[in-house]
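Structure incoming, see below.
All protein chains of the complex are present and in place, except for one that has been dropped.
Letters A, B and C name the chains as they come in the text, with residue numbers starting at 1 for each one.
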């Protein structure tokens, strides 16, 4: 996860990453032996691409370190789920703890990496992933704000554009924030972007050139 | 531990209470099934006078509920001590916890009673028991301030007079405070006193009449 | 004071009053005190403020309490779920208030109540709508928001095993909010699958010491539906 200013790698000989490919690509950037929270929903699929011998330990906010793969068949136990309420399994060396301890761990900066979904990420790393701002929407934040503030590296996994083609990497979030300036990298189907105080730097593209992305995004892209 | 204004009971046919008698007298006022902290030093002797069937559960600040009697012989285990670092034993139904949890229990008002020693108690329940104010003395507070603030009933066990004959129940503490207005009752060799916002009411005397104590104390005594 | 073993859940929640703040354990269905909630529905207390991570799933547990019209306000981190239709409908109809709190702040505010902490500064939520109107303070160059305790009148919790002293152990991620809520309410009622004699739980493994537990109830055997099983 170095941020040395190497030029962007353009993968223009192929299309955008599938969700599965994106999960695999993020998995490659998770350091061995790190403590990682994969949020809920799509980022949880990164776990399937972590090498067994990498020693990555998964945290789930509902009180567990050492979470294993999703449970199947007889493994399903209603008392053992991940943060998305999906039944999971336990690996040797796991530990259970209560919610105040679990979030103390998160808020206190003990997790190396978390990966979250997003509605929008701003060029300076602001994250919006909990509320569309639609007055009829029911707000639900869960542990997203705690993770955004607490994890040492906050990675986002999202599509770069909405179904309507609107960019999700934006000059400033128009949706309510989850946390300001918390995202380090946005991993998207069309490219990987380092974000932060110095703005956006393109690390990789998939299916488009940097030049093509410049056409479609309203943010300044360094490469 | 009612504070209904019954007249003081004067035990003038005998001398002051011995330490052992005082411990037994306090034990009589500890409600059955209550959770109790007996501090360090003399108050720990109250435990010897609690009826086995009263179901009183003893807390020790260094992380235990269900503390049993002092350990003897082979029972001695350096990993199991009370707050005074005296080896103790464990009763069935005990629980161990760490220091932040132990003091959360204390500060959060979950203990029914604590009994502390004192240098001075003021008529309004101020407690001074950690520092004589002597510039050469090494200050050491331990858990006294946490107990003084946290326990629902704070009882003091002390002699009524110093070796030099100076009263320890005083109009205002001259020693640095442990906590203001925290003491509910002072149990002394010469008498038992309810203290608080309304001043001092004598509940019992031992070896002196209320009138005789009035002569020796600088506080107004209601009886 | 001492932990009592109630004859059944109805006895255990008999004195819950209208207008109470009720802390309800569970994360989704895991750790949800179904028997106690069902008893609370039968008992009839209304105008309740419910503090829980979610706002009910399907038609059971918290969702059933909401459906019965007993809840004035929900304080939670994540009301919107795939099967939170009971809450969703009530909320959209303006029939229940909602205070959304970041999950860790929710836990920490209850811990503060149990631990005698008057308030605390947290970096979570700063710069978001959930910090609006709250006092902030910069500490070591980082902005924090001031958060106050959440104290319950009653806590309804599900644990795995208790001893007769009220000491509790939980099971896997069903532990979640139980241990925190047990410290933060004036009356703590716990349903467990098993009650063993004092000494039947290793003192090193107790998660909630009996000092926090007022009433124990043996839970009915129950086959839980798993929400998101693949």
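We take it that contacts are C-beta pairs under 8 Å (C-beta built on N, C-alpha and C of every residue); 3 or more make two chains touch, one makes a residue touch a chain.
Since this is a predicted model, take the numbers as computed values, not measurements.
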For the chain that does not appear here, which of the shown chains does it touch in the whole complex?
A, B, C
Which residue among B:13, B:53 or B:79 touches the omitted chain?
B:79
Specify the residue from the set B:35, B:96 or B:193 that touches the hidden chain.
B:96
Tell me which of B:63, B:171 or B:196 is the one touching the absent chain.
B:63
It is residues of subunit B that touch the chain not shown, namely 60-64, 70-72, 76-81, 84-87, 90, 96-100, 102-104, 106-107, 131, 136-146, 149-150, 176-180
Which subunit C residues touch the hidden chain?
108, 112, 115-123, 137, 139-140, 142, 144, 148, 169-172, 202, 204-205
Extract the touching residues of subunit A with respect to the undisplayed chain.
31-35, 55, 57, 59, 64-66, 90-97, 103-112, 149-150
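Note that in this section only the chains that are shown with their structure count from here on.
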Quick one: which chain's Cα centre is the longest way from subunit B's?
A
Pair joined by more contacting C-beta pairs (B-C or A-C):
A-C
Identifier of the chain whose CA centre is least distant from the whole-structure CA centre
C
Where subunit A and subunit B are represented by their mean Cα positions, the distance between them in whole Å:
55
Quick check: what residues of subunit A touch more than one other chain, meaning two or more?
none
Which subunit C residues reach two or more other chains?
111
